[in-house]
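Only a single protein chain was left out; the remaining protein chains are all shown in position.
After this line comes chain A, so read on.
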Amino acid sequence: MSGDMDDILQVFFQECDEQLQELERGLSALSDGDSDHETINAVFRAVHSIKGGAASFGLENLVRFAHVFESSLDGLRSGRIVPTHDIMKTFLKAMDVLSDLVSEARGGAGVDHARVAESQSELEAIINSDGAPKPAEDVVPQDFVPVPMDFVPVPMDFEPVPVDMDFGFDTPAAVPDLIVSFCPQDAMYERGDDARNILIGLRDLAATVEGGTFSVTCNTGELPSLAALSPTHTCLSWRVVLPAAVSEESVHGVFDWVSDVCDFSIAREGAAEEAPAEPEATPVAAPEPVAVVAAPAPEASAPVHVEPAAPVHEVAPAAVTNAIAGNAPPAARKAEQVASIRVDLHRIDDLMDLVGELVIAQASIEALSRRNDGAVQQELTQSISSMQSLTRDIQDAVMAVRAQPVRSVFQRMQRVVREACSMTKKDVVLLLEGEDTEVDRTLVEKLTDPLTHMLRNAVDHGIEKVEDRLAAGKPAEGHILLSAGHRSGRILITIKDDGGGINRQRVMETAIKRGIVAPDAVLSDDEINNLIFAPGFSTAATVSDLSGRGVGMDVVKQAILSLGGRVTIQSVQGEGTTFSLSLPLTLAVLDGMLIEAGQSTMVLPISSVVETMMIDHRDVYLLPDGGNIISIRGTCMPLIPLAAELGLSKAPTQEGLANAVILVVENESGGRAALVVDEIRDQTQVVIKSIEKNYRQISGVSAATILGDGSVSLILDVPALIGTAIRKIDNRTSSVRTGLAA
């Protein structure tokens, strides 16, 4: 295809993604024992569509593989193949290969050809085992030169051809002209075809050779009287003389599609003409042609002909309605497809930006109205409050546009688990729940990596070896449940396995060995669980293919943190482990707490604030180098004078700390610190503006926002603040770390 097909090629790749998702959904359902006909059809169609599109773009590797895949699925569709566990595994693997081939065609990473060949031979084994006779077409096509259609290609233009056209050349006497006689049956017209189409086909054949005779004779001998004429009954037949150079084979080509509904005969002039099958319709049997007409214009003498588009007779609307109704049930039965349009993401981003501006403008009007103490204030407040609710609605609506179900990411995890299983020689089923839960699409994309690592980890370390499972009285097959749902304005994703649970004793031993905790540290179960998120931590007795990838859980945690999320672990020894990720619905707005520190207004994400209180100086302990620790209900944590930490003021004195306001903040692993602030001002929703994009990265600051009064305010990076404070203390003394395990 030429360059102007590029945009269609892009559509094709998008469609491939959709089809692959459909395939994954269908094969998963089949694996779960849901083998209803529609599911199998959908699976077949997905592969079929990819093959069809790929063929149009000459993507041979893709077509070849899709063809074999499709053929094996056809066995499933026709019931010759039973979807056993092994066969489904083969199909799932083939799906992964197909997906790789699509990526390759798209210009992505090259495929592993050995894997393609392996999968292909597995599929071929399925095809060969189904016992069905192999039609010739089942052979893998060797090349994809466009296949000619059944009609012989017809040149584009034609004019009515005069009868007895003589080109002035005498045909060699040795090869006589070709006589074609044909008589269409009623059924041919019922199929939307027309004798005219055949005449055009024959005329075009005549035009492909030089010279010779071409003449058309219409036999109207069977034409009844006008009164007896039935518009649905054919009564015309034709006799066409073609130049001698036209091959009989090509004439057969013209009749190929209609051979069952049109009687025809082909003979060389002089030779005895072969009579068409139906005697009463034999045109040549009538010795004298009654009329000689110009082709292709049978209408002139053939009232039988019906223009396809013209109604034969008036149809009562009710009849049409009934006819539609007759066809409607399949439509009504199947689920309605939701209409959708494709919109460039940047347009929605622009819209989101504008909504952000609107939120700011709205807040600033609100701030102004508070200062206005005139008579209009009450009315102003009212209209502002209705505007506020509208703004909120628009914001929600735009966010909904950007929202995407987590399905696409979740389904990708099936492959991750499959691959992890084959590497670890374990048998694990991944169950999905709540795939329809919607989150902002940027978040959906960023979830892929962390989830991939967590699921690999669950298969590799969570699920025990088969013999251990059997020994523990569990089924050999491990289960991992990946679920998503909305929880109080956030999205909660859980990964729950039925493995051995976290072996806390071993975790402790490793952590001590690696110097992550002090040998005499006393940690709670939760704190020990959280040690697996510590950088450089790995308890795998043997380094497997998976853990050898160099990605630890600390990276996962960082990724979740950077999304404004939290990870928590629950683990029961012998029963399994559950990881819970709590994430914001969007990365564009944030519920924040406005605080004052060092004459600056700053924002803290509300999700990280545990509690607020007044300092009690008796709880503050001074470290030898001037740092402070505060003990809150027996738990020690660093005390961070926020203004000083950010370089906005000098470190406060002991007296200055007395009666100051503190906020207890927590990072995702439960590590806590107490921030000393001057004042808590408000709680509000703020629009997140990237500071890295507009300025540069600042330690302790995650982003900026614009407040209602138009001032720029910084959003604090709580995990970074806590991390810095803990590191400082770690450098001072190791004895306090026990209470600060992260």
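Please note the rule applied: a contact is a pair of C-beta atoms (placed from the backbone, for glycine too) under 8 Å apart; a residue touches a chain by one contact, two chains touch by 3 or more; residues count from 1.
In this section, contacts and distances are computed from a predicted model.
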Choices "Caffeyl-CoA reductase-Etf complex subunit CarE", "Sugar ABC transporter substrate-binding protein", "YceI-like domain-containing protein" or "Two-component system response regulator" - which one is the UniProt name of the chain not shown: "Two-component system response regulator"
Candidates A:15, A:222, A:435 or A:575 - the one touching the absent chain: A:15
Absent-chain contact - pick from A:48, A:239, A:407 or A:461: A:48
Residue of A:36, A:112 or A:190 in touch with the missing chain, whole complex considered: A:190
Positions on chain A where the hidden chain makes contact: 1, 4-5, 7-8, 11-12, 14-15, 41-42, 44-45, 48-49, 51-53, 55-56, 58, 135, 137, 144, 146-151, 153-158, 189-194, 196-197, 200-201, 257, 260-261, 306-309, 311-313, 315, 319-320, 323-324, 326-327, 330-331, 334, 337
